[in-house]
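Note that one protein chain of the assembly has been removed; the remaining protein chains are unaltered in position.
Going by the order they are written in, the chains are A and B; count residues from 1 in each one.
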Amino acid sequence: MSAIKQLADNEVFRAFATYVAVVLLKMMLMSLITSYYRLTRNVFANLEDAIGHVKGGDAKKYVRTDERVERVRRCHLNDIENIVPFVGIGLVYTLSNPELSIALLHFRIFATSRILHTIFYLTPLPQPSRALSFFIGFLVNASMAYATLRSVSYF
Amino acid sequence: MSAIKQLADNEVFRAFATYVAVVLLKMMLMSLITSYYRLTRNVFANLEDAIGHVKGGDAKKYVRTDERVERVRRCHLNDIENIVPFVGIGLVYTLSNPELSIALLHFRIFATSRILHTIFYLTPLPQPSRALSFFIGFLVNASMAYATLRSVSYF
Partner (left out) sequence: MSAIKQLADNEVFRAFATYVAVVLLKMMLMSLITSYYRLTRNVFANLEDAIGHVKGGDAKKYVRTDERVERVRRCHLNDIENIVPFVGIGLVYTLSNPELSIALLHFRIFATSRILHTIFYLTPLPQPSRALSFFIGFLVNASMAYATLRSVSYF
């Protein structure tokens, strides 16, 4: 059986592929939420965006910031800061041949922590709900990095 | 034949490698464009950057923002928000053994949409040119995520 076919059949790889797709789709959703608030609140980052949406007025005054939009953008940036390590470390962890049950535990906890983080950030809920969801995802990444370095490290 | 040799010969993987290199080189170009505008316009983010470039004056007043620089930085951030999902989803899609012609279609449309997005953003062209190029790239990522989840999902 070819190498790619073997990967596509490997359960750890399939689990990794699934959760990468889930967390990156969730991250992509942040772009849509940002657009939604920009359009409904008339808050634009560029003059050419304001022109066309704001008819018969001074488009320039709608090039401005808004706390609701900025909150979504902070949430989006926090996703990038945490999901990039998940994808990179998760990939090398997956290919270092871990046990399926342990790998699944890592992927499921990470995905759950990031979905909760978004809900807690956008609602917003009082702290430490968001801080906790952030740290759980952070620890999952650190744990996968440790497991990878233990099993395949080559400096 | 070894697994890595098989991957390096696999046409879908080779296409993915090619377009990953192309879109990430394009994204890296944004750093150079930002530096270019910072240096030619004397607009710096850090005091130590202004000192040395601005001789015989008050370097501190060149630690400031500039709409041209900010536009390039927004374009760069938008790249990150969209190219990170392309790399992550594209990888697991590639390894889920898709058909070559369909995979090539996804990769080519995505790369084209991001190159156009940059041109439209930096010129800038009137909307909805940039919004359209953004959404086409967004749909390519969503389509690859859907194909991956359909063929290898394992929750």
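Simple rule for what comes next: a contact is a pair of C-beta atoms (placed from the backbone, for glycine too) under 8 Å apart; a residue touches a chain by one contact, two chains touch by 3 or more.
These numbers were taken from a predicted model, which means no experiment stands behind them.
Asks: Can you say which of A:Ala45, A:Val63 or A:Val84 touches the chain missing from this structure?
Replies: Checking the options A:Ala45, A:Val63 or A:Val84, the one contacting the hidden chain is A:Val84.
Asks: Which candidate, B:Thr18, B:Ser129 or B:Ser143, sits in contact with the chain we can't see?
Replies: Per the contact definition at the top, the residue touching the missing chain is B:Thr18.
Asks: Quickly run down the residues of subunit B that touch the omitted chain.
Replies: 2-8, 11, 13-18, 20-21, 24-25, 27-28, 30-31, 45-46, 48-49, 51-52, 76, 80, 83-84, 87, 91
Asks: Applying the definition given at the start, please give the residues of subunit A touching the unseen chain.
Replies: 3-4, 6-7, 10, 12-13, 71, 74, 80-82, 84-85, 87-89, 91-92, 95-97, 124-128, 130, 134, 138, 141-142, 145, 148-149, 151-155
Here is the rule we use: only the chains that are shown with their structure count from here on.
Asks: State the superposition rotation angle between the two copies subunit A and subunit B, fitting on C-alpha atoms only and giving a multiple of 5 degrees from 0 to 180.
Replies: To bring subunit A onto subunit B, one rotates by 120 degrees.
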